[in-house]
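Right after this comes subunit A.
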Amino acid sequence: MEDYSNYPLQLDATDRPMVRFQNVTKRYGALTVLDNLNLDVAEGEMISIIGPSGSGKTTVLRMLMLERIQGGVIYVDGTPLTHEAKGGKLVEASERYLRKAREPIGMCFQHFNLFPHFTALQNCMEGPVQVLGLSKKEARERSEELLEMVGMIDKKDQHPSRLSGGQQQRVAIARALAMRPKVMLLDEVTSALDPEVIGEVTEVIKKLVKEHNLTIMMVTHQMGFAADISDRVCFFYGGRIEEQGPPKELFGNPQKERTQQFLSAVKSAD
Partner candidate 1 sequence: MFDWKWDFTFEILPRLGWATLNTLIAAGGGYAIAIVLGLALALAQRSPYRALTLVVREAVEFIRSTPLVLQIFFVFYVGPQFGIRLSPWTSGMIAIGLHYSAYLSEVYRGGIESVPKGQWEACRSLSMSTSDTYFRIIIPQALPPALAGMGNYLVGIFKDTPMLSVIGVAELMHAANAIGSEHYRFLEPYTLVGIIFLAISLPSAGLIRTFEAWVRKRLGMS
Partner candidate 2 sequence: MTYWEFLSENGGRFFDGTLTTAAQFFLSAIFAILFALIAGLMKLSDNVFVRSPAVVYIEIFRGTSLLVQLYWIFFVLPLFGITLEKFTAGFIAVSMNLGAYGAELVRGGIQSVPKGQWEAAYSLSMSPAKRMWRIILPQALVNMLPPWGNLLIELLKATALVSLISVADLMFEAKQINGSTFLSAQAFGTALIIYYIFARLIVTPFMRWMERVMARKMGRV
């Protein structure tokens, strides 16, 4: 049993990143996927997470949304996400607490995961109506505005099966935004797309970065795209951050040998 008495119940206003991973460890059975991770993401920051497969990069996002951790604490907007305060101490969060604490986080997936029995518009309205309790009218206005932004307003009454991969991913981005998240997780959102439609999705993400003060964590294989829009790039290797820095430095002048190897391998594959 880990002792959580060293972890604050609430982060101090002077030291309050949007997301903080503090000594976070994630295991699947005997396999340690993330080992004592420490990472802060500032409000409005856009960070890209890169690395070879099996480096734990996707796990970083999944812990914020889908999975429990085995050590350490994750804070979102100063409040613990993975744990809750009980009797002045942190204990592992209940399902109910987790669901509530995750509300300010939105996520987009590699395979979109749109609800196939709903139209594009219904997909976007589902969360605001059912979870946030908005009226149908408010939710519709909000959703239509977002579908407009991602350029999918013309297809709002189509079911996902009628949409291309790129179109589905744009709807999925609108669906996540409709919850007005503070943090947005993008998990390899272009990996399942045909090359010719990747551009329409990256354009939307660029717009997002420019026009909204969102905190974004993106796992990607597209180095050029990551270099273009990120404030910071983290290179993961073997469940740890091997190297991180502004894209210019990390891509232009990587310090660690593993980073250099990885980047040259990716480059030669392109």
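By definition in this document, contacts are C-beta pairs under 8 Å (C-beta built on N, C-alpha and C of every residue); 3 or more make two chains touch, one makes a residue touch a chain; residues count from 1.
Selection rule, in plain terms: all candidates are chains of the complex that A comes from, given by their letters.
Everything numeric in this text was worked out from a predicted model, so none of it was measured.
Of the numbered options 1 or 2, all belong to the same complex as subunit A, but only candidate 1 touches it. Every residue of subunit A that touches candidate 1 in the complex is listed here, in rising order: 65-66, 99-100, 102-103, 105-107, 109, 111-119, 126-127, 130-131, 159, 161, 175-176, 179, 185.
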